[in-house]
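This is the structure I want to talk about, given as structure tokens.
For this depiction, one protein chain was excluded, whereas all remaining protein chains were kept in their positions.
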Amino acid sequence: MDKQEKFIVPIGPQHPALKEPGHFEFTVDGEVVTSATARLGYVHRGIEKAVENRNWTQAMYMLERICGICSHVHATAYCLGVEKLAGVEAPPRAQAIRVLIAELERIHSHMLWWGVAAHEGGFDILFMYTWRDRETVMELLEMISGNRVHYSANLIGGVKFDIDQKQADAIRKGIDYLEERTRHYLEIITTDETFLGRTRNIGVMTSDQAKSLGAVGPTARASDVHRDVRIDHPYAGYDRFPVQIVTEKEGDLEARFIVRLKELFESYRLIREVLDNLPDSELTVKVPRKIPAGQVISRVEAPRGELFYYIESNGSDQPERIKVRTPTLPNWGTVLSTAVGLKLADMPMLLVGIDPCFSCNDRLVYVKDQNQSLTEKTWSWDDLRNHGIERYK
Amino acid sequence: MQTDLNYQPLEQVVERIKTWARVNSPWAIHYNSGSCNGCDIELLTTITPHYDLERFGVKLQGSPRHADILLVTGAVSLQSRDRLVRIYNQMPEPKFVVAIGACATSGGVFRGCYSVLNGVDKLLPVDAYIPGCPPRPEAIIYGVVQLLKNIQNPNGHHPEKPLVITDVPPQEESSC
Partner (left out) sequence: MLDNYQSLEYARELLKPWVLSESTPAPERLDVELSAENLVAAVTALHQAGWGYLSAITGIDRPSSDPEQEGRIEVMYHFCWGGVVTTLRVFVPYSNPVIGTVCIEIPSASLYEREMIELYGVQFPGTPSTDHLLLPDDWPADVFPMRKSFTGFDSPDAD
């Protein structure tokens, strides 16, 4: 008997009995996933439209808030693009500080993701530890910027605040602590049997597939695709402080996990190098209120992958068009493809493997029996998570 | 504590027990109505050991049917409004709504965008506003605890006026 069941995984908390937009849909044959689609958009706010009615500075405050975890890279991509249009370049010290904060943000993001990944795998104590460690980097960011989230370091033309000796020392100390913790986490990921059982050789994406599907960020680098905007097209201070690429060859879930943890070591190294070699200069350069007409493409490496901005000016004090393509979007495409052939129990880890937006964590799962009866079963995301944990015991 | 003279003594006691039970271990549910996750991060941080919202008895869980308090983040995107209303309707009375962050309060930087409603109170009665972008975990805890203190009157369960948290006293966290 061919029993096809359809699982609908909505993004965001849902009422059990109603199918809603903003979800994943998995069709299952027994335990095996046979197809997957997605419907996004419950965070759609209409930002690209709104910025056309704001001046260049107001637009920046809005773009920063596209995502609370990637706030700085959005502002950096935007400011770099507008500076190019205006024909100016932010001073070297400002560019270095941009790099410093971007790497601190990367650490924050990866730690947050790692806690979530631990939680999905059933390691709740590990989740608590990683989030406690994450507090370290948030406190550092608050020390420098005044805010734990949305540091708002960027200005069009430079940065708003400087780093003094005392702050630099505190950062070094915090980084030392985090580096030791990361070593510990890397060991868990590569030796713990339960973890390996759920990540090794699962969800494999070959190098060709990753290239063809347009994967970006750690998701791509785990499949041995050498894609990192900081290296391919160094921006801000990355030409002065170059990054070494971190890749893995296996392309499975374990590789995606390892790449992110190993990248942290690169971030720690980079931060120390920036602190030891902060160039002496002004923090801002003057930028006109009206930006000269033209168009520019600005790409930066967010923690999740390439962030793409297309910015067009019509010569006025308001943007003509700002297009934002966030890194998660191409990576969703890879999930939908690699899900086919996997077990339903693998779905939680597969989704976590691309480091999706955090707000997608509360989910409900609907089970619809496609062929025979019209009974609808309701699972919560916790049930799906536990299903995964149980099956791998 | 005020008492209503129309209440029978037994009912007063039962009300006070119910209030105490509700105040001392309210269950909360969190709903992201389209936020950038900043507020959600800080809210989830409150359940980590460093801040530990649970020591005030507030349990963050996932079922509307068992929730006393609805914590909303985000400016309420069009796609999320129906779900928000449904969750609210599933909650048993008495129930309380807290708007966390500038977006939930008034739309924040997204006020006027075509795809948002400019804040939770366009849709639901809000009992407490915790401004910030995002508010710190201390501010969220303080706001929720203030709401709990206000629930402690047996007449109108809702605060007479919605609470607006404008300042968090520095020692408040340890005295709460």
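Here are a few things to note about the model shown:
Every chain is named by a letter (A and B) in the order it is written, and numbering of its residues begins at 1.
By definition in this document, a contact is a pair of C-beta atoms (placed from the backbone, for glycine too) under 8 Å apart; a residue touches a chain by one contact, two chains touch by 3 or more.
Worth saying up front: this structure is predicted, and the values here are computed from it rather than measured.
Within the whole complex, the absent chain has one touching residue among B:Asn32, B:Thr46 or B:Gln79, and that is B:Gln79.
Screening A:Ala153, A:Leu213, A:Ala236 or A:Ala255 against the full complex identifies A:Leu213 as the residue touching the chain left out.
Panel shows chain B; residues 78-79, 111-112, 114-115, 117-118, 122 of it touch the chain omitted from the view. Looking at chain A, the residues touching the absent chain are 21, 37-41, 44, 46, 48-49, 84, 211-214, 216, 232-233, 294-297, 299, 306, 308, 310, 312, 320-321, 323, 325, 329-330, 332-334, 336-337.
Basically, only the chains that are shown with their structure count from here on.
With centres defined as mean CA coordinates, chain B is found 29 Å away from chain A. Per the touch definition, chain B reaches chain A in the complex via residues 29-32, 34-42, 44-45, 48-50, 62, 64, 74-75, 77-80, 82-83, 86-87, 90, 108-110, 112-116, 133-134, 136.
Residues 12-15, 18, 20-22, 41-47, 49-50, 61-62, 65-69, 71, 112, 128, 131-132, 135, 148-150, 357-359, 362, 380, 382 of chain A touch chain B in their complex.
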